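The complex is shown incomplete by one protein chain, all other protein chains being positioned as in the whole.
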Amino acid sequence: TPVAAPADLSTLKRIRRELVAPPYVHDHEQVVTGAPRIVEFEMTIVEKEIQVDDGAYLQGMTFNGSIPGPMMVVHEGDYVELTLINPADNMLQHNIDFHAATGALGGGALTLVNPGEKTILRFKATRPGTFVYHCAPGGPMIPWHVAAGMVGTIMILPRDGLKDHEGRPVRYDRVYYIGENEFYIPKDADGNYKRYADVAESYPDSLEVMNGLIPSHVVFNGAVGALTGDNAMKAAVGEKVLFVHSQGNRDTRPHLIGGHGDLVWEGGKFNNPPDRDMETWFIRGGSAGAALYEFLQPGVYAYVNHNLIEAVNLGATAHVMVEGDWNNDLMEQVLAPSAIAAF
Amino acid sequence: TPVAAPADLSTLKRIRRELVAPPYVHDHEQVVTGAPRIVEFEMTIVEKEIQVDDGAYLQGMTFNGSIPGPMMVVHEGDYVELTLINPADNMLQHNIDFHAATGALGGGALTLVNPGEKTILRFKATRPGTFVYHCAPGGPMIPWHVAAGMVGTIMILPRDGLKDHEGRPVRYDRVYYIGENEFYIPKDADGNYKRYADVAESYPDSLEVMNGLIPSHVVFNGAVGALTGDNAMKAAVGEKVLFVHSQGNRDTRPHLIGGHGDLVWEGGKFNNPPDRDMETWFIRGGSAGAALYEFLQPGVYAYVNHNLIEAVNLGATAHVMVEGDWNNDLMEQVLAPSAIAAF
Partner (left out) sequence: TPVAAPADLSTLKRIRRELVAPPYVHDHEQVVTGAPRIVEFEMTIVEKEIQVDDGAYLQGMTFNGSIPGPMMVVHEGDYVELTLINPADNMLQHNIDFHAATGALGGGALTLVNPGEKTILRFKATRPGTFVYHCAPGGPMIPWHVAAGMVGTIMILPRDGLKDHEGRPVRYDRVYYIGENEFYIPKDADGNYKRYADVAESYPDSLEVMNGLIPSHVVFNGAVGALTGDNAMKAAVGEKVLFVHSQGNRDTRPHLIGGHGDLVWEGGKFNNPPDRDMETWFIRGGSAGAALYEFLQPGVYAYVNHNLIEAVNLGATAHVMVEGDWNNDLMEQVLAPSAIAAF
């Protein structure tokens, strides 16, 4: 294939972003001025066993040690330059396919690293939106590595920030990244989850469960309870919170119990006007979407995949603790639960 | 939590709506003038066994005795005031979570009633659209009560009525509410559906089937055939019919065989412009959507979940009987089925 001359990027400013573990997101500007930049990221691939629930262990594969991988944020027109490291103590080949990138299988064809190797990929962030990235090392390794946890998201903001359905600027006060994954953990003849010595040993059984298409677990951020209790997200009445939600493989339908999506980019792409007032929104398997909500009431909110079996029994529940004053105009308990006989 | 002073609603007019069983909807105005009102509803929770198909019985839980629960209709800005009654002869705690409401888990946190109790919840209908309500009494009770039938819909109309994709007013001549539910009825070792003495006895087996995510039945209005034959919906050529479709837990894709969605609010929220000309529309699990169709031909229409296995073999089929004159311009049988040899 003939190759066009490389663009001369030597005049562009470089910045380096340190990635943080989800649901948190590294510092970033919502609006930028000036020329596009080259934004450098670094991720190390970590193969490790992960406790997904009581008695349930996944031979996991991760970008940077977390499931999902960390969220990257850049702006439209920026160049993403990722250093991807596969340490020598891993067993498997890995790579990275950015749905935001153009060509070479999203970068997958240029980044296949053996244990002990690293690679650097640069791509231009041409389309504003939230996009999944994932490992895709070829053939049946692709669904397996994704099902083992190698999925994350990049958010490419418009240079002048997000806009509502009428094109007016909107800002968020907080952003959380919820990565939903479904796991296919094999069971033994007694119905107990099996545990394996390493990723390779887990493959044949896992493949059989995967091919049946029914997961054993559906979780946010890698484990049942990863975003509840002490790990709950936080917000306050009057704050606008952007929830970015990815699913690398299987459809899901986020819902905020007691709240809404004020502005929802279901497909995640910011050139499209957002939908308003959504009760539940749909994330196509293999994509990331975004929902903005201004909290209006205090209390505990559950943020769930609204297949409630998947939410409650298989694990896909997070919590948001919201501070502030209750508004009786929006909702009031006119009569607390009381004996019927009293009336 | 500090509490804001209650809004003074004493000047607002109160009206009381008597709920009716789906697919019918109580009388209501499509357009209103004047100040918001407080709209009073009352629902009684009924636990009862329901015959879902020949030889298949569900230990059902219902709002007001029907699956789905009745549809409520109010207008944007109105206050919904629901009295929820859990009679003493029920076995279980229940509550109600309105996706249309704001705060307190959609009201679920304020309405948990034991058998023998009642409660009154008021919330402001701030967002126009169709929204699911359902029971959500906590933990694994949530998916179980939903899968047992405790799901309904509220429609919040814009005060000046529905509008098309260009903002022009549209009216409907009829409205039907189709509630789709999927059931997970356990089988015995011989493959026959099991029957239980009461809801509690049905729980352990049902939980196991539910967690496998494959339903035994997918039905409209609580049973195979609930909306066919004598129970078919009716319409006439030239009438505009609004079909409101809910699914509390699992995605579905309504389709009207031989017809279309002229204007479809897939997500159900009327602040968004509707999609046009849809062949099949998608209802995210845990939401309600709406499709408006003007019938152009007479005859029997099947209204289905267009996973045709779910429609035909698992039960998700309704019928609409449409009166009027056939239009040969739109469709003509040029040659009736005839022996090939004849030509």
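When the chains are written out, they are named A and B in that same order, and each has its own residue count from 1.
The criterion applied here is as follows: a residue touches a chain if its C-beta (ideal position, glycine included) is under 8 Å from a C-beta of that chain, and two chains touch if they have at least 3 such contacts.
Owing to the predicted nature of the structure, the values given are computational and were not obtained by experimental measurement.
Visitor: Looking at A:92, A:185 or A:210, which makes contact with the chain not pictured?
Guide: A:210
Visitor: Looking at the full complex, which residue from A:59, A:111 or A:216 touches the chain that isn't shown here?
Guide: A:111
Visitor: By the contact criterion defined above, which parts of chain B meet the unshown chain? Give residue numbers in ascending order.
Guide: Touching the missing chain: residues 165, 214, 251, 253, 255, 257-260, 275-282, 296-302, 306-314, 324-341, 343.
Visitor: In the full complex, which bits of chain A touch the chain not displayed? Write them out.
Guide: 1-7, 81, 83, 85, 87-88, 97, 99-114, 116-124, 126-129, 131-132, 136, 139-140, 142-143, 146-147, 207, 210-214, 248-251, 267-269, 271-272, 282, 284-288
The rule is simple: only the chains that are shown with their structure count from here on.
Visitor: What is the distance in Å between the mean C-alpha positions of chain A and chain B?
Guide: Whole-Å distance between the two chain centres: 31.
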